[in-house]
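As you look at this complex, bear in mind that one protein chain is not there, while each of the others sits in place.
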Amino acid sequence: MTAVAPPVPARATDRARRARGPWPPVLVVGLVLLAALAAVALLAPLLAAHDPHAISGRALERPSSRHWLGTDVPGRDILAQLLYGARASLVVAVLAGSMAMTGAVFVGVVPALLGGAADTVSSRLVVFLLALPGLPLLVLIGALAGNRRAAVILVIAFLGVAPNARILRSQALSLRARGFVAAAQGFGGGPLYILRRHLVPGLGPLIVVGFVNWAGLAIGLEAGLAFVGLGDPSGVSWGLMLNRALAQSNIYFSAMWTWWVLPAGLAVAVTVLGFTLVGVGLEPSLNPRWLRST
Amino acid sequence: MTLVEPGVAGQDVDQHPVGTPAGIRWSWAKGVAAYLGMVFVLVTVNFVLPRAMPGDPIDGLLARGSAGFSLGEQSRAALEDYYGLDGSLASQYRHYLARLAHGDLGRSIVTNAPVRKEIGRRLPWTIVLMGSAIALSTVIGVVGGVHSGWRRDRPLDRVLLTGLLAVREFPTFLLGSLLLFVFAVKLHWLPSAGAQTPFSGSFNLAQKAVDTSRHLLLPVLVLTVGLTVGNYLIMRAGMVNELGSDYLLLGRAKGLAERRLKYRYAARNALLPVVSVTALQLGFALTGDVLIERVFTYPGLGGLLYDSIGARDYPTIQAAFLVVSVGMVTMNALADLLYRRLDPRTAQ
Partner (left out) sequence: MTGERSSSTSGPSLNRRQFLIGSAAGIGALALTRCAPSVRSSGATVRLPDGALGFPSPFAANADLGYNQMSLLYDTLLWKDGSGQLLPWLAESHESSPDHIRHTFTLRDGLRWSDNRPLTADDVVFTFDYYAKQGTLSPPVIIQPPQGIAKVSATGARTVEVVLDAPYVTFPEQVAAALPIVPKHIWSSIDDPAGAQDRKILVGSGAYRLESYNGDGGALLYTARSDYFLGAPFVSRIEENPADDPIGPLLAGATDVARGVGLRADTLAPFQNQAFGVLAEQGSSTAALYWNMGKEGPLSDVRFRRAWAMAIDRADLVARLAAGRGRPGNPGFLGPENPFLTPVPPYPFDVAGANALLDGAGYRRRGGEDIRRTGAGNPLSVELLIENTRAPLAEILVAALRQIGVELRPKQVELGPQLFGNKFVGAYDVAALPFPGPGPGGPNADPDVLRLLFSSRVPPSLQAATNYVNNKFDDLADRQRLAFDQTERMNLVAQMQRMLADDLPILALYYPETELLYRRQVLDQWYITPGQFPSAYDNKQLFITGQKTGTAIRPHR
């Protein structure tokens, strides 16, 4: 690898990209993981031997042929909860993450690019939202909205708007100030062109990283919200499983954590990993300059 | 100093041209006024919101202790009078503002002790804990991101990426309780609770430093793990974005050292979103992390915020959340200033 990279003509970039193949391995792995999780979520009734809500065994049974991962405190099958939990967790993660980032784009990016009064108002709004006392707000919403999954998703999405808007806004301002937008408009580039050539490469990775972060947090947040009165505590999700497991005092004294805490924790980890890998794998297609750096 | 894309000028977005004395004074005045206005609105929100939650502090007191306490009409009225909960909302608000103007944050309903004392006790520990974690995670994330992005897809990048991602995916409180069990209970290498060894007033400065560090080690480690990857990924993405820039091509053609290009130009440009993220993290720092504080019995603000909500302890909620809000707003303002210094073109 020499110290100076020779100038690369545009056609060579496309050739290089085609030579690599369209799919970076990272992206493939991520998509496979997510697809597997989605399959588990869909096929849960077929895969699980018991109903996750039913009390099908004694309390805290060890793994056996009847209950592959044992049972929890009331006596429900842990494996069934793990399989059915994929549904809730995936739905919450995807919806909350995408809604949060959509909101962040509208509140953070668009006003920043438009400039003027819109920008001033939105920046004050973002700071105000960030400074709001979150926890009392959640308790209040919990009391009003009650035990509905839709309320939980909306709340988690709402919580994600302001922080991500802040990050995106700064980057959008930077892009605008660098003059790409003005220059492109100057020689007649339409909005779609600006979007593709400048905004997507500049903001795309941040949006994707933000989505991945927030989707991962959503899974854990969903369970925590049960404690302030939001959400359906009688539902099934990985976050709730972790909460119930860790509510057991001194769980590490026994081997119980290996079949109760670990699977749910790993499930969360694998899901977030899937999203992250997809995000990292999408970077080259979002940002053509990526390839020029080779 | 940043290399400017050839042929593009900065834009004026304000009627007062950037850089003139009048322009600077006007934008300062507007900034300060906006800041103060925001603080006032937050003061009001922090007053109204706790009172909108279901239940009141008297019920919260029952959860703290009661020997089947007889709370008849008369005694409830007496308690409400004592705690200043009677009277209209407007009059309570006036009293609240009047006391706040004197710096009096009121007395906790649960403990009857001045709120200022409790916050004062916990604030330094929270700053130390969160500050260390944020500083550490920013440094590791930035350094890792710079190297990873520069050498994208090389072995170092792959190792860092998979390693950091793998470690981060676990919920932090899970990691925390596991580490505490292993290192404190089983191995006895580290203390099992608190921010300092109890009754250690007789320690000299060096001993205190070591003692505090020992107590900080696990919580900071756990928090850092959770915070690092965000910075790392953003820095990495930003570096990669810069890699394809024309100015780097120009720089290399001019014969600048690779290292200089990497750090002074590419990294500096890619650093801007990281500043936003770090500022956000610092803004949220004062809220502490209630789960980590519980697991390690660390006396931070997170636990105070959470417990005061459960007890509907209005004075504590008002004061503690106000401190946090002001911290967040201040951090934002500082971040904006820093952003402008790093990239003067974003000045408005």
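Letters A and B name the chains as they come in the text, with residue numbers starting at 1 for each one.
In this section, a contact is a pair of C-beta atoms (placed from the backbone, for glycine too) under 8 Å apart; a residue touches a chain by one contact, two chains touch by 3 or more.
Every value quoted in this text rests on a predicted model; they were computed, and no experiment measured them.
For the options B:A33, B:L62 or B:L337, the residue in contact with the chain missing from this view is B:L62.
Considering B:H95, B:K117 or B:R340, the position touching the chain not shown turns out to be B:K117 (whole complex). Although one chain is not displayed, subunit B still touches it through residues 53-56, 58-72, 74-75, 78-79, 82, 107-108, 110-113, 117-118, 121, 143, 147, 150-151, 154-156, 180-181, 183-185, 188-194, 197-203, 207, 210-211, 213-214, 217, 255, 257-259, 262, 294-297, 299, 310-312. Residue positions on subunit A in contact with the hidden chain: 1-4, 53-55, 58-60, 72-76, 139, 143, 226-229, 233-234, 244, 247-250, 253-254, 256, in rising order.
Just so we're on the same page, only the chains that are shown with their structure count from here on.
Listed in rising order, the residues of subunit B touching subunit A in the complex are 5, 7-11, 13, 34, 38, 41-42, 45-46, 49-50, 52-54, 152, 161, 165-166, 169-171, 173-174, 177-178, 181, 230, 233-234, 237-238, 240-241, 243-245, 249, 252-253, 258, 272-273, 275-277, 279-280, 283, 287, 305-306, 309, 317, 321, 324-326, 328-329, 332, 339, 343, 345-346.
Residues of subunit A touching subunit B in their complex: 3-5, 7, 115-116, 124, 127-128, 130-137, 139-140, 143, 163, 166-167, 170-171, 173-174, 176-179, 182-183, 201-202, 205-206, 209, 213, 216, 220, 228, 242, 246, 252, 261, 265, 268-270, 272-273, 276-277, 279-280, 283, 287-293.
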